[in-house]
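Every protein chain but one is kept in place in this view of the complex.
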């Protein structure tokens, strides 16, 4: 914590925040809202006004535990409240569009969990609402939190500085294993109407966004292949059909000539949260694995071959993105910090009147890739422009 | 977060906390005090009453930022306040004894940063005070936070369950590099009168405690060797003598027959916070490096040689110590979480009226090892009983 | 070396060997021919009769250095010699069919470097010749040496024993970087007429064969995408067109339900010979990287989650495939040993009158996959049955 960072203590205006949804994402976001102004010199001090949830009792209990002043079961009421300036949407994807558009139209800034929506059509309406709102100084962000892993923010910086030269290869996988057991019961994440898609939208969306973020290029076309390994899961004493993909893989091309391969699965036994990204360029290469989130591997092709090799950068130096706000070198950060960084950037952008990234337009871009992958997979993997 | 964990929301009594010191340790402890009741089902809800610091302006600013209700420049006043139930000591080692004893005598629970004191004599007085207080239901803890790294708590569990068999080898190093540059200026950590010792007490204390914790054995004798590589450092325009060790190494024996080697240094260029521990037993082996704090490497000697090998356990499963309170598997934790775990255990122990570990007696045990190492090093490395 | 292994010393008949080609592959094969009977209890003692090469002077020099009795510039003469029992073909792919078929028809056993041929048509003719020869007790083998990496042979064993359960995912990449520099000059490996294809046939063939070998399944269909990053290379003072792929990627399905992704490239800056394979099943997972060729990573899903994790098996135990013939545990093997293992298996199979794997039919199976990938890549990545 530097003097500069503490300079405007006490003068910061409050920003009223409402959050809808209080499961896993709600818990993480809450920790970030509680912490952000303790470590970052953001222009607002967030006030955690109200938490929305479907069940009154559970919402009240969650509000108490997570530090929200009150609870509500009516998101429509929440987004209209005068003491709310920002709405943070942590619900499943099928309600994102409705809540986000209502909030933006009510003049509230919006932070929306990913994927932005369950369909391209929904995402397009959200982008339109976001653009209208933006003209009125109301901003929005989609919560691709992996952009705020310090190692990935550093990766982007190195690419942007030209340290990798011309990019040729992207290799991105997101491997989990919580569905590997065929007896694991049904969840909403396996129903198409709620989740939109399976591994593709849940975790594939993250690596699509991360690859576009780090490379600074967009994916222009894809050839996809999906599979559902376990077609039925136990549910309420019976069996229920799984209506989404269990894994999704695709090959693709990027706007400046790189090619890439992608895979998202929740059946990679032994991999807990292996969100991995590799990039090879004409001058350098990068590798990352979220299970070791404080490390970035960088190969500088300009080194003499005699001493060249992938360096394990422990991304905890004060000069690394976001890290200066926290602890000394080697005192590693965790998953939740990525959300604190995300909210710090969002508050800063609101304060300066700028649109922060990833915007809803970035979210739509990911949505289009998801749709192209599904289309390709349904059509013999034939290549589809995004 | 489970239902069980949220069951007594709203009924928990407050516990008034005061903290003295607001540098690095103060910032980490504050985050832990703010977070603990959000994630752990502790019997008290901590109220962050007052922050002590030497400079009124800086203390006030820190209190504001870190979430303390008010600030004070008088630790004696703080420890007497009626609304304070617990005093958290985050100052350099030379003031630990005085503050801790005063607080304990005033009936306040005490959490004290490590090393417990700068000398064995001070530590002994602190233990005596702690034991007197304990009879009155007042508890104390020394903040060897590495015991609450989930991977090290798991390591201890595996040893205690007999998975390693009879222990033979301990290898413990704590490697940092922030003094590797001879031009880095003088700090209080390099003055014997303030810091007690150099790398030995600062980081060596951690690996001594961790080795005793994980093995469940005590170090019974040591042979030490210390060195000061850079004898003078820039200070206020001139040069000041460094009066502590730059590195400390020792060999030792444990109470049940294991032998060990230890090294603490702040000159291991490229190592940021490599607190490493290896243990070999007759039935299994363990290895840990804090730079990858979410991993424990375990070799089970009972496996067939054909498939035997060190396993990289990603210590983020719900069954792993402390982890169930946080995120799903693979969503890694960071340095600060160890303090939250520490405080959770402390609050729980206060609630149930038990003495938590590491106690001041544990701190004294470490202090005796530190003293024996220094004595041995001054006397031709000759073996010293602890 | 065990007593058993040395039991028939001195009684072993000679087997006359001829080798055609003396570049990289010729040097490795020669070392294997010189070493095999020193370490393995093979039924023949190879006699290194004659080395074939196009230039008389260079062939003679190579023969002297590599330990062949004489040299020849006429492979047709070589394959007819009475003192030659086996022909080892180490030339580029465009001459494999002609030499192998002639040798088989002359009654010589054949070891042929990979890929088996440059086209499916050639490979089919070679298989036909091999089958005819086999009826006469003449055997053939294609040199997919990675099957004889002890770690990959162990991987296959674990899969075959059911330790992985039902297979779901294969991830295979072969990453090199010797073409990453656009100024690297033209070589025969970049000319379609000599090499057949680029990275696809050169190194992609290895991972196709290895994936089929380890899984025990065949690839039934693919969707491919290829790219040539550097279209012209310096050659004889001018520039010459590169007529092969620089990288090849494909997605595919296996005969028993697994899905896989594959990538072969020589532009992955910083990766020297990263032939990597990952397999995930319902009960276990494996990971391998040739740059650490003595290690196999195995996750046993039957372990309790508390102590589960990928194990680093150092594949140097006497019970590991091929390893007992060499050194004690931890005394690692290198690249060349895979060829010694291959030849040991070939000699043993000849001795017992069995067809060894990989056979020419296995080579043809790989060739069909290569062709399907190229076809798919040329046709908008549309899925092709193999």
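Per-chain residue numbering starts at 1, and chain names A, B and C are given in the order in which the chains are listed.
Here is the rule we go by: a contact is a pair of C-beta atoms (placed from the backbone, for glycine too) under 8 Å apart; a residue touches a chain by one contact, two chains touch by 3 or more.
No experiment lies behind these values; they were computed from the predicted model shown.
K.L.:
Any idea which of B:220, B:348 or B:381 touches the chain not displayed?
P.N.:
Residue touching the chain left out of view: B:381.
K.L.:
Can you say which of B:97, B:129 or B:249 touches the chain missing from this structure?
P.N.:
B:249
K.L.:
Could I get the residues of chain B that touch the absent chain, sorted low to high?
P.N.:
That gives, for chain B, the contact residues 168-169, 171, 173, 175, 177, 180-182, 223, 225, 227, 229, 247, 249-251, 253, 257, 259, 261, 263, 265, 267-271, 280-285, 299, 301, 308-310, 376, 380-383.
K.L.:
Taking the full complex into account, what residues of chain A touch the chain not shown?
P.N.:
154, 158, 163, 298, 300, 304-314, 317, 319-320
K.L.:
Of the residues in chain C, which ones touch the absent chain?
P.N.:
That gives, for chain C, the contact residues 1, 6, 9-10, 24, 27-28, 30-31, 34-35, 37-38, 61-62, 64-67, 176, 178, 271-274, 290-295, 314, 316, 326-337.
The rule is simple: only the chains that are shown with their structure count from here on.
K.L.:
For the two copies chain A and chain B, what is the rotation angle that overlays their Cα atoms, in steps of 5 degrees?
P.N.:
180
K.L.:
Taking each chain's centre as its mean C-alpha position, how far apart are chain B and chain C in Å?
P.N.:
Measuring from centre to centre gives 54 Å for this pair.
K.L.:
Nearest whole angstrom, what separates the Cα centre of chain A from the Cα centre of chain B?
P.N.:
That gives a centre separation of 34 Å.
K.L.:
Measuring from the mean C-alpha position of chain A to the mean C-alpha position of chain C, what distance in angstrom results?
P.N.:
Here the centre of chain C sits 42 Å away from the centre of chain A.
K.L.:
So which stretches of chain C touch two or more other chains?
P.N.:
308-310 - these are the residues of chain C that touch more than one other chain.
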